[in-house]
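Single-structure report; data block below.
Removed from the display is one protein chain of the complex; every other protein chain stays in position.
Right, chain A next:
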Amino acid sequence: MRDVYIVGIDMLKFGRFQGATPGELGAQAALLAMDEAGVTIHDIQALYSGNQFDVVGMVAQDIQKQIGQTGIPAANVKNACATGATAFREAMYLIKAGAAEVTLAVGAEVMPRGLLGGGETAGLNPEGILGSASMPAVFAEAGQAYAHEHGATFEQFAKVSVKNHHHSTLNPKAMYQKETPLEEVMGAEMIAYPNTKLMCSVNVDGAAAAVLMSGDEVRRRGLMDQAVKIRASALASDPYTPRNLAMWDINAATRLAAEAAYEQAGVGPDEVDLVELHDCFATAELLHYENLKLCGVGEAGRMIDTGETALGGRVPVNVSGGLLSKGHPIAATGIANLYEISTHLRGKADRRQVEGARLGLAHVVGLGTVAAVHILEKAN
């Protein structure tokens, strides 16, 4: 199948947009991406819009009402924390299939406040009886399972948050730009051991969008200089494991998606110059070092101790500040990660630039479970 390129991609600075709708935020991000690509709404042949929490859920059409209703195919995607990545992937495959030359993918979210997870249940709510379904606890348990098998410590998990908060001080589009020393991270309010409040992603609103084109279209428009090639796009669900019924498995789906992505791209993990991975909680990041094969079995604790994943290290991870500090508006996250990778590949990441970045990997994982991995490469 033919190659597909990102030619315009952008995100709103994540934050709290009181009273805004996802359609409004998505429309703003869409216009930024379209302006960068030099296209108008009349060039867009299909729209895939991702959103998780809107009650009606017709956000693609809400976006069209903001920026132009041209009658194109428009579809709404909901896939937990992989929502934006899934919308992006659909927009890519339409071009790969030869059914379009120019498509638009958007992820937009206005978040419910407070702890995520749980939800209404008939009868007695089992929270606090059959353990916890809150996200901080679920991801704490995933991290502790790794600690059980490989000996990662509370301090090592906390160092993830120190690193990502540090990175965010270099990213003007992050919700927070504030250093958080190790003592502050470990001493913050304990939410679900070992995740303290500063080890939980930031609940914010936001939107991100990308304009995709076929290679022929990029060349016809003379846009190859700003184009980013999609080398791989993989989506996976969780295969059955014996613990599936008791704890959500964020590992198996990530591993499947990563393996498929490396195979599609024909590259190995050691060739990747930077990674944006799903650090929804500090405990999760260490697991994904291993799931994405950035290190060997049991080596994630060492990776964070030695600074290999910090800016300037062997393979910088979450240079954007990650979900922990940039923020995590569920459906926007998957495209915002691709924006970060693209910005580095284009050499435009300013003070947080990963020097010489040629290949980058973006990963998201949502509970249920879904994982998406994309590998991007500078076109020239």
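Operating definition for what follows: a contact is a pair of C-beta atoms (placed from the backbone, for glycine too) under 8 Å apart; a residue touches a chain by one contact, two chains touch by 3 or more; residues count from 1.
By our rule, contacts and distances are computed from a predicted model.
K.L.:
According to its UniProt entry, is the unseen chain "Putative nucleic-acid-binding protein containing a Zn-ribbon", "[NiFe] hydrogenase nickel incorporation-associated protein HypB", "Formate dehydrogenase gamma subunit" or "Metal ABC transporter permease"?
P.N.:
Hidden chain, UniProt protein name: "Putative nucleic-acid-binding protein containing a Zn-ribbon".
K.L.:
Just to verify: which one of A:48, A:154 or A:176 makes contact with the chain not shown?
P.N.:
A:154
K.L.:
Please output the residues of chain A touching the missing chain, sorted low to high.
P.N.:
Considering the whole complex, chain A reaches the absent chain at 115, 118, 123-132, 134, 136-137, 140-142, 144-145, 147-148, 154, 189-195, 240, 242-247.
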